[in-house]
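Here the complex is missing one protein chain, while the rest keep their positions.
So, subunit A:
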């Protein structure tokens, strides 16, 4: 249908529309008009993606000078591919309606592992191997060597692309990962580099968060994206953790040992080159004097991880003299390494700020702040000069150099914690230096600063005001949309006690309590008897799940559950879990029914949907608080309190509730879907917890379902499931939660729609 969104003609590739979708597009339009950032929460399964795509594409078509590009970031590879498919649907609709030829170029970008078509390289299993092998065939000096010595193997796909691929623009169209590969095969071009090149002039780019948020990659890939782009972060409820992860470094004794070997290799290579080709080193020296600003034409394929520091000012300066020659630099790295080794030789926990660390390093080994800042850049230059083919071997020294640069660049927002051993095993020495980022805004700041509109959206962003605070930006729109429903297809229940009236909770003091474990077991057993097909249960942590499963086994509860359903359990091994997941789906598919025991914050809870019969009930055992004893977390909480005035408890509860909401939200993927959401902990009933759940779940939480016993839960659940199993037709929805164009245009419907969005 064709929609009029606040004066903008929007093609929407369906015949019907959900009221909240209309409302969502209105808010989105306002955000784009204001050229500002937005935070939008809308339940999953209400078609966020198509709204975003429809509106932004329409906007691009209407105002081609205002918005030149859409950068759509999602989290997982299947998500990325889904987005591109939806986009294809939209573009097909455009083509059908306007009968004009599509002039949009949209493509997905992924890592080499998903795009490589080189027969040998693409056969490798791990991303890192693919990257390394690719590099050893495409690095600039390898190709230079190939010119003089044709027996040196190179990648013919890259050569072909380099020869002609840049002159001929890729024809407009929608390119998913497989389309890119097909196109690459037809032309004989490398799809990965083609995609990386094409994103510069593409209208729509879909890729993963890391390409924007991880400064090491962002600098390589996304540096030249236009300012007039709209950036969308979908499924952004965890965006702060992605930011923090990309800026944090851990150094173990093993890292240092490997770094030591790297330094020795470097030293040997340098002395060897000095004998044979001293001019090369001279040339590098000259370049470094001139500064780092020199244009790097060959940088595209030289994937020495780029500088993790974002400020450009550093690139204006020349590398300080003390590390300019290769030998001096290696000597410098040696000294730094020895210092780190000495720091790891401790018997008690040390926590210090970055200035303290810099002061200490100056006093102990006379290393200044300035050369440290240039470490990463200097190492990169050296590796290139020495023509090291396989840089994966040098990951340890690269890590150390990044650490050096980061620690000397940021005086705030980071903390250094050195732990001599793990808390659980105090007898085994395993010293780790955590250089931990506490401020997610550091990594995302350049994104907000550079692009005119950044949209942060997800099904669970409640409470909405916290994201602008922890990411430190000022949004123009903050809104939460509820799901209009013709029938209440979600049924959140809070189970607070067992049939024996013993309180159910995963609180630390009582979680090992026999009665609690038994009651949890009974809940699962009872549910397994009444819920058809699939049940997914989430625990607060992996260790807790292991313990509970063991005691359920001893008590014979699992045996009884097996009478009703098959049991699959997430393990710490991803491959094993994938298999369990597939079998779980198979068991749901063939009608046997199954239970999947999983962990909140685990991979399953983050990336897998349990649509329809794959998840008719989700049980959340306990409140998924993060492990609060960790020093890194404590430091972060302290930082949040000092910098953003966010109280520790508020943040912890917020974090726990967003994960809980993520877990239970996995079961509902649309209005025709239905599922029970069982929160098995009495603490959920408290206002401070409940209030932090997304609005679309809170709405359906009645006062009567706040502190149920297992029996009551079973009764309510039975009734709900029986009701939901009745046929649900389109006519039932029409006019309420599903609108035709005429219905949408009616006056009172528009009034109703205005109420859907709740401004925070």
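We take it that a residue touches a chain if its C-beta (ideal position, glycine included) is under 8 Å from a C-beta of that chain, and two chains touch if they have at least 3 such contacts; residues count from 1.
Quick note on the criterion: contacts and distances are computed from a predicted model.
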By UniProt, of "Ferredoxin-2, mitochondrial", "Trafficking protein particle complex subunit", "General transcription factor IIH subunit 1" or "GPI-anchor transamidase", the chain left out is "General transcription factor IIH subunit 1"
Touching the absent chain when the full complex is considered, from A:264, A:368 or A:576: A:576
Missing-chain contact among A:110, A:385, A:405 or A:462 belongs to A:110
From A:281, A:530, A:608 or A:724, residue that would touch the chain that is not displayed: A:608
Residue, one of A:70, A:142, A:231 or A:399, that touches the chain absent here: A:399
Contact set of subunit A toward the excluded chain (per top definition): 14-18, 47, 49-50, 76-78, 80-82, 85-86, 89, 110-111, 113-114, 127-128, 178, 207-208, 210-211, 214, 217, 241, 244-246, 248-252, 254-255, 305, 395-396, 399, 422, 425, 428, 430, 432, 434, 436-437, 543, 546-547, 549-550, 553-554, 556, 558-560, 562-563, 565-569, 571-583, 585-587, 590, 592, 594, 603-604, 607-609, 611, 630, 632, 670-672, 730, 733, 738
